[in-house]
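Submitted below is the structure of interest, expressed as structure tokens.
With one protein chain removed, the remaining protein chains of the complex are shown where they sit.
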Amino acid sequence: MSEGALLELRGIYKSFPGVKALQNVDFNLRKGEIHALMGENGAGKSTLIKVLTGVYTKDEGDITLDGQSVNIRSPQDAQHMGISTVYQEITLCPNLSVAENIYIGRSDNVIQNWKEMFSGAEKMLKALDIPAEATAQLASCSIAVQQMVAIARAVDMDCKVLILDEPTSSLDDQEVQKLFKLMRDLKERGVGIIFVTHFLDQVYEVCDKITVLRDGKLVGEYPIKELPRVELVSKMLGKELDDMSEIKTHDVVKDDDDSVPVIYEAEGLSSTEGIKPFDFHIKKGEVNGFVGLLGSGRSECVRAIFGADRVLSGTVKKNGKIVKIQKPIDAMKNGIAYLPEDRKVDGIIGELSVKDNIILALQVMKGFFKPLSKSEAEAFAAEYIDMLKIKTASADTPIKSLSGGNQQKCIVARWLLTHPEYLILDEPTRGIDVGTKVDIQKLVLKLAEEGMSITFISSETDEMLRTCSRLIVMRDRKVVGELKGEDLTQSKIMSTIAGGEVQS
Amino acid sequence: MSKKIRNMTDSNMLLSITIIVFLLMYIGAIIFQGKGFTKPQTFFNILNANAGLIILACAESLVMITGGIDISVGGMTALVSMCCAVYLDHHNGNVPVSMLIALLIGLAYGLVQGYLVAYLDIQPFIVSLAGMFFARGMTTIVNSDPFNVVNEQFVALKLTRINVPGMGSINKKGVYVNAYVEIGVIIAILIVILMFVMLRWTKLGRSFYAVGGNKQSALMLGINVKKTKFLSHLICSVLAGIGGYVYFLHVGSGAVTNGQGAEMNAIASSIIGGTMLTGGVGNIIGSFIGVLSLATIQNIVATAGLGEAWWTGITIAAMLCLFLVIQSVLMARKKKMMKK
Partner (left out) sequence: MSAKKNSLSDLFGKIVRQQIFIPIAALFILLLFNLIFDPGFFVITLGENSAGDPVLSGNLITVINMGSELAILAIGMTFVTAASGGQDISVGAAIAIAGSVLLRVLCGDNTRPAAGELQTSFLVAFIVSCIVAMAFGAFNGVLVSIFKIQPMVATLILYTAGRSIAAWINNNELPIISDPEFGYFGGFIPGIPVPTPVFIAIACMIVAALVLKFTNLGLYTQAVGINENSSRLNGLNPVFIKWLTFVILGLCVAVAALIKVSRLSSINYSVIAKDIEMDAILAVALGGNALSGGKFNLWASIIGAYVIQLLTTTLFKYEVPSDALPAYKAVVVILLVVFSAPTVREKLAHLKKSPAAKKGVA
């Protein structure tokens, strides 16, 4: 055990049915160190953290904390050992007060002293500058405040190890700065911090070291000064940057070609999810995309196009004719298909078979009284399983037992089967293996060549640069710019997202 | 004002609604139905008749707050009263041991149901459905014919009346009669207080709310979710044992039909009292008032000349429906408000 080492993980393995989430992963954390854990979606960061916090139990491997081998079996165990965690999704109880959420589950006292608790919480909220009242019910606070409360709880726990799993995705700049100040203070006190984030700037601002994971395997551990940004990205993606820029295939900007007809056009579209009314159009065979940070409203825009959220205003034209799209079925009947962002929550129907999942959308469009015959359904399923190379034991296997990438292919198949004119893909590559990612990107370009219009959204900008010929930039739930042709570069996108508005 | 409402916890908001509705109802009863309702004894009779139900409602609320449900409490009431009745009369038993029997039945039920729900992850509805079946069936097997208990010790306890100081009314003969309550009411009130204190001022009580609010989060916050669920069912069943005994003490007989529909009344009282079936929201005081509201309706229906029995069922159902819809609408609106 090296000196100053606080936490050591050796040879961690963890697998789920059909997925090897972690394979032989090592990780080191020293006292007073801020250590970034980096990797793409699905690289195994979350799994590693859940192993550390006792939510999952590891299949193999050793964890050493403060020189002692430990076995973390539950979140309580982790708390008692001094490992506290702030998760990306809020893991507090919405029905309890702010103060209770800070203190519950921490002491073995039998009696709850409300007065002491409220005053303690009030003090802490003030110290951390969190705009919430200790007595308020948590559900009445904004998501950002809830996240700050979760951080306050973790910080107050006198922990040795603090894990921050993408805590900044719902915070604004000021709040992020507050958090960083806090992290530096804790660092001074000798706390080891594991920081997971998607924002590279933040990593370079506060971290000392970086550990990179890819596809459940350890890529390496690097001091921050020895790993420039570009290299970090290529380590995360597993490709050299030079290779990637070459993949881009099309330079034609369909949007500038007046002979190409407009397939879909919207004016002043807005929905209940609070996006500012926006205009949008797409031409036949065009691939465009929405870029912006998480929560910038890019998903909400396409959901409004598809009628997935309640549409509040706007006129929509399909092939030049005004149509009404209020519900998903309206959009489907107009030849629009939508692959949702969250595959598990909005996409797959877990217990149903691959076959039923594939035919579902077509079946709904055909109507209640016209079920596909068994042989038709089987033929369709077989055709698309073959075409998209879906790896499944049979067409009757429940979709939930497939790997993430293959599930996603089934959902793509579902929508291709409806032969849409306009296909919206919202994060189709999230959390799936690299091979499938490339497959999907290739498929997008192929479909576009065949004349389908496609809107493609991905949080990995380089994927979008490779596939899209026009990007709509979002910030704070508002369209702030449009990029095409020469402007399609990483730096231009970044600067547009960050501020300096670009006129289109 | 609107900020105050926003900051109010869901539990408190629903409780306020319940209290207001109950008061309106009781005042309405006094205005439109007159004198009967102004007598303190009318109110205390409601308590006397429903002491058992109050305890059952407390038990039910606890499980509901933790996110479960228990429909076996009515069946347990029948089983407890029959077992105790048979022991007291057929075996010349004494009262303390009969109380112990009630507690043991509750404990046994709690251990089994709690284990099945918490550690084997079986739906509480199914577990307690089987529990209800079992209790009802066992009651018949123990003794199928209803009979009144004549054990002297027991009858003496049953007839014990405790005068409420400063409350009373003048009867038809012009004599001042002090208002009284039965032993069961004292037990019920004690349990209400105990449960209220437990849920509000102990860590365990708060973890019931946490588990009901969001199981996953509660786990992450370091609460032993399985143990908490187990305890909720254990306490519920023990309370149901006590509630069953209090009921028995009031009716003084063992019968298969004892506590018929009590589980649904207990659930209805909890809901009217502002406990949400989705868990995490509720208040014992509310459940207490919920029982009083139900009983008051029954009383109003009985004295309003709507002699036909069906009105009770229909009015209770209508009230239940109203409260459920109010809860649903309020929660939906609050959620919307939060988003903005």
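Each chain gets a letter, A and B, in the order it is written, and its residues are counted from 1.
Basically, a residue touches a chain if its C-beta (ideal position, glycine included) is under 8 Å from a C-beta of that chain, and two chains touch if they have at least 3 such contacts.
In this text, all values refer to a predicted model and were calculated from it rather than measured experimentally.
**Student:** Using the document's definition of touch, tell me which of B:T38, B:N94 or B:T140 contacts the absent chain.
**Tutor:** B:T140
**Student:** Of the residues in subunit B, which ones touch the absent chain?
**Tutor:** 69, 116, 119-123, 125-127, 129-134, 136-141, 144, 256, 264, 267-268, 271, 277-278, 308-314, 316-318, 320-321, 324-325, 328-329, 332
**Student:** Which positions on subunit A touch the chain that was left off?
**Tutor:** 306, 308, 327-329, 332, 338, 340, 345-352, 356, 360-361, 363-365, 367-371, 414
One rule holds for everything that comes next: only the chains that are shown with their structure count from here on.
**Student:** How big is the gap, in whole Å, between where the Cα atoms of subunit A centre and where those of subunit B centre?
**Tutor:** Those two chain centres are 46 Å apart.
**Student:** Residue numbers of subunit B touching subunit A in their complex, please.
**Tutor:** 6-11, 200-207, 209-210, 212-214, 216-224, 280-281, 334, 338-340
**Student:** Could you please specify the touching residues of subunit A with respect to subunit B in the complex?
**Tutor:** It is residues 53, 55, 74-76, 79, 85, 87, 90-97, 100-101, 104-112, 114, 133, 135-137, 139-140, 142, 153, 274 of subunit A that touch subunit B.
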